[in-house]
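I am attaching a structure below and will ask some questions about it afterwards.
With one protein chain removed, the remaining protein chains of the complex are shown where they sit.
When the chains are written out, they are named A, B and C in that same order, and each has its own residue count from 1.
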Amino acid sequence: MTDAAELARQAAGELYSRDVAARALGIEILAVDTGRATLAMRVRPDMLNGHAICHGGLIFALADTAFAYACNSYNENTLAASAAIEFLAPAREGDLLTATASEQSRGRRLGLYDIEVSNQQGTRIALFRGRSARVGGNVLAGAGDK
Amino acid sequence: MTDAAELARQAAGELYSRDVAARALGIEILAVDTGRATLAMRVRPDMLNGHAICHGGLIFALADTAFAYACNSYNENTLAASAAIEFLAPAREGDLLTATASEQSRGRRLGLYDIEVSNQQGTRIALFRGRSARVGGNVLAGAGDK
Amino acid sequence: MTDAAELARQAAGELYSRDVAARALGIEILAVDTGRATLAMRVRPDMLNGHAICHGGLIFALADTAFAYACNSYNENTLAASAAIEFLAPAREGDLLTATASEQSRGRRLGLYDIEVSNQQGTRIALFRGRSARVGGNVLAGAGDK
Partner (left out) sequence: MTDAAELARQAAGELYSRDVAARALGIEILAVDTGRATLAMRVRPDMLNGHAICHGGLIFALADTAFAYACNSYNENTLAASAAIEFLAPAREGDLLTATASEQSRGRRLGLYDIEVSNQQGTRIALFRGRSARVGGNVLAGAGDK
């Protein structure tokens, strides 16, 4: 494992330990690397909306979390500035959703990430595109502020 | 109250009774009318992310729910096709967030809705723009399928 | 006129003198103020697409130009980072389109602007939402670089 990949893994571990919301949603980290992250979430009964399918907000939350772990993988505090999501197919109770984030562009302050959400059969559930902005400071304490 | 406003209120009540996800997030309906809806959510400790602010996915979920209640207010089953969100300011633990949805355009099948999310001090937390698509059928059982 | 409004007017004049593309499209500036701009464009025969309506790219170009004049109104060089457009109604040959840009949010580096495009009858043709990023330097020469 390269130093950069190890840093990405450590930053994700630190974020996840503090990320109460992601853990409350049952989101798990499958893999993290520089500019990349793969996360999973199972659709629970308490995630269904009035149309008896997974609430779009929770599909977004999964994608947004993958986005966060990808754009914070350089150990520089980074927030979502904006994001867009396309809902392609419904997710149903019991579905295991996987979100894969990949970096499309990264400047000194701004970044662009694409996240794809699929179910256990490989059906694409949603496409997400997020824009990140660095806000100063580091994810890992004691790593030194740049 | 007009018949249309009463229908909007009934459709929202029916959706909310089935909307396990919205209730699990503590989302409450403050007002619903034709093409409009105002909802509220308090930021709980289990809604914070790794940066100690409200997870963006849950701010999106509140806005998306207001969007759903506004675009289903005609009693015609309608789903989100896509949405975009701009994060303007962080929301913190204990904040009471209000999402106000207003219809911008509505054709035979497609609709466009703007949602504004503010905190208890009137600070704008996020702007959300959602595109809806009718999928057939009605929200209220026995209301007759068109 | 306030100093800020006068600066906005001067920056717009300077940009417009160099903005060959806007002038080639027949775009005219109707009004500019701090964080605001109103521009107009008439739909010419050479602006029609294969469906015999105004090419969406040129409606976008009008909105994007209003966006540029609004976000450069502080005399700080600012570029579009991303933008989204909703096409609500077609524009036809001879229509006089007006784009009105208004600032929604402005931080140290990033800004958010909403632009509405209407025709001569007040029908809304498109809604545009643009995100800007400062890139350093000033619009007006000799104004001093900050």
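We adopt the following convention: a residue touches a chain if its C-beta (ideal position, glycine included) is under 8 Å from a C-beta of that chain, and two chains touch if they have at least 3 such contacts.
Only a predicted model underlies this, so the values are computations on that prediction, with no experimental measurement involved.
Have a look at A:Ala84, A:Ala101, A:Val117 or A:Val139 and name the one touching the chain we're not showing.
A:Ala84
Out of B:Leu39, B:Ala81 or B:Leu97, which is the one that touches the chain we can't see?
Spelled out, the listed residue whose C-beta touches the missing chain is B:Ala81.
Using the definition of touch stated at the top, determine which of C:Met1, C:Ala24 or C:Ala141 touches the missing chain.
In the complete complex, the chain left out is touched by residue C:Ala24.
On subunit B, where is the contact patch with the chain that was removed from view?
That gives, for subunit B, the contact residues 81-82, 84, 109-110, 131, 133.
Go through subunit C and note every residue touching the omitted chain.
Against the left-out chain, subunit C lists 14-22, 24-25, 45-52, 54-58, 60-65, 68, 72, 77, 79-87, 90, 139.
Name every residue on subunit A in touch with the hidden partner chain.
84, 86, 88, 104-105, 112, 124, 127, 129, 131
Methods note: only the chains that are shown with their structure count from here on.
How would the subunit A/subunit C interface be labelled, same or different, where same requires over half of its residue numbers to be shared?
Copies use mostly the same positions to touch.
Specify the angle of rotation obtained when superposing subunit A on subunit B by their C-alpha atoms, rounded to a multiple of 5 degrees.
Copies differ by a rotation of 180 degrees.
So the centre of each chain is just the mean of its C-alpha atoms; given that, what is the distance between subunit A and subunit C in Å?
Computed value for the inter-centroid distance: 34 Å.
Roughly how many whole angstrom separate the Cα centroids of subunit A and subunit B?
So the centre of subunit A lies 23 Å away from the centre of subunit B.
Which residues does subunit A have that touch at least 2 chains other than itself?
Where subunit A meets two or more other chains at a single residue, that happens at 81-82, 84.
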